[in-house]
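The complex is shown incomplete by one protein chain, all other protein chains being positioned as in the whole.
Coming up: chain A.
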Amino acid sequence: MAALQQQQPTLNPVWLAQSRLRRRKFDECIEVCTNILDKNPYDQAVWYLKTRALTLKNWIDDLEIEEEGVADVLMDEHQVAQVPRPGTSLSRPLTSSGGSGAPSQAVRPMTGSGRPLTGFARPATSSRPTTSANGRVGTASLQQALKGSKPGTARPVTTSGRFVRLGTASLASEPGGPFIAVDRLDLRKYAARPLLARVLCDYLIYTEHNMKRALELCALATQVSEYQDWWWKSRLGKCYYQLGLLRDAERQFKSALGQGQSATSAGGAALGLGPGANGLNGGAVMISCVLELCKIYLRMDQPNTALEQYTSALAAHPGDSSLLLGIARVYDALREAEKAVSFYKNVLFHDASNVEAIACLAAHHFYTDQPEIALRYYRRLLQMGVTNAELWNNLGLCCFYASQYDMCLGCFDRALTLADDNALPDIWYNIGQTAVGIGDLALAYQAFKIAISLNPNHAEALNNLGVLEYRKGNDDSAAALFRSGQREGSHVFEVFFNGALLAYKAGDFQVSFELVNQALEAYPEHTESHELLKQLKAHFTML
């Protein structure tokens, strides 16, 4: 050890930086590079290393759909059809649960965007999935749009705005200001040097989040490469996407895919050194391009086109779990549960430890009345080392419904100890559900009250508390709870139906009629709502 320490000063610092970059010790690498650059600011190799280290440090996987901003939701102009046909749009999935194998809405709860709850929470699952304006978007939903997906949070103004903030935050943490003065760069000069241009491009995208400059650089570099380089096109597409120009982005990715395919067939993409990090072989790049292209199609609410893209990419890369997962997600969102399940199973065949696939399969089995199988899947997750409040909560529910009572409450106990503020309301809500299941209404009442105090927007808890109040005979407070539930969740048909039933019993037919119509809007096949509507209509037409 001592010998090593003596030798260290003699180590070539550039080599050291390189080694540290390879070992992903980015901070140390940046430190070494900064020292060298202080002495010689024009050392291109070191500049390359530092840029790369900074980029990798701030790297985020942007293949998932991120949360949309207020402006993206309200000022959406990428909509294809005002009233899409069922099955062709994420906002208008197949209505009937019959045939598709999906459990009905009465069994499987909905998210705020009016889609069935998935087994795995991704950024897009709880919020509005696409740009297509369905019935919920309009002036009435301005409030909804401003509301964040989590209680007490606000949505970002725009997605790109948020990235800009991320960029400024990452720059503010750097001592001595930003490493590269982006506005003063002569991009034309960089564009002529392919390797430097690539690291600079990634730096602009991932560290600075300066999409406009990155776009300029990409455009120049594409020109220099005579429109033959798919890498630049895919980066161009990424820039366009983040600027919200979905159609342009689509064109670039499509073009990149066409070129990429020819490059791969011509013996592999030569740019192994390409700083794209995922660009080691043509295959991986192709997948990332397909994934980004499909992300655009999903944003534009064209799930069937996305499915086509995924499927054609699968022909080139059979068994790729990210593509399979993409297909499964789209089917899930379209409420074609049987197909989704078969693809999730396919994912597990190729990648037996895929958390998302396991969680989604577990959720599917739970909601199709096979909690004992769901329990198996969740146990597998536990064995894989996933420990979080949500998992314990789900285990508790599975144990309860599979009548393994001795383990059920222990799971909830663990969930409570592990939970943070976001998960707690849901856990208390589920405890309340369990309490209703064993008939302990006092416990249920307390649990629902706790859930509401932690998250006043918890429409389901408000609904169940309202039912409990109604059973106690407190019709007024039940009606008040239903009303606040209706304000919070337009996707929860139960609140509307219960409110309608209460109003009907109180003889307030007009209110009941309005509420039951809203319930049917949220769940068009609800039989009880139809019955109530029929009774109301009979009352209205009766002489």
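To be clear about the criterion, a contact is a pair of C-beta atoms (placed from the backbone, for glycine too) under 8 Å apart; a residue touches a chain by one contact, two chains touch by 3 or more; residues count from 1.
Following the convention adopted for this analysis, contacts and distances are computed from a predicted model.
A.B. asks: Assuming one chain is omitted from the figure, identify its UniProt name from "Ubiquinone biosynthesis monooxygenase", "Trafficking protein particle complex subunit", "BBS1 protein" or "Cornichon family protein".
C.D. replies: The chain we cannot see is recorded in UniProt as "BBS1 protein".
A.B. asks: Looking at the full complex, which residue from A:C408, A:V436 or A:L501 touches the chain that isn't shown here?
C.D. replies: Only one of A:C408, A:V436 or A:L501 touches the chain omitted from view, namely A:C408.
A.B. asks: Which listed residue (A:A106, A:L185, A:A480 or A:V511) would be found touching the missing chain in the intact complex?
C.D. replies: Per the contact definition at the top, the residue touching the missing chain is A:A480.
A.B. asks: Using the touch definition from the top, which of A:V14, A:L63 or A:L443 touches the missing chain?
C.D. replies: A:L443
A.B. asks: Using the document's contact rule, name the residues of chain A that touch the chain not shown here.
C.D. replies: For chain A, the residues touching the absent chain are 70, 101, 143, 146-148, 151-157, 161, 164-165, 368-370, 372-373, 376, 402-406, 408-410, 412-413, 416, 421, 428, 431, 438, 440, 443, 446-447, 449-450, 452-457, 476-477, 480, 483-484, 537-538, 541-543.
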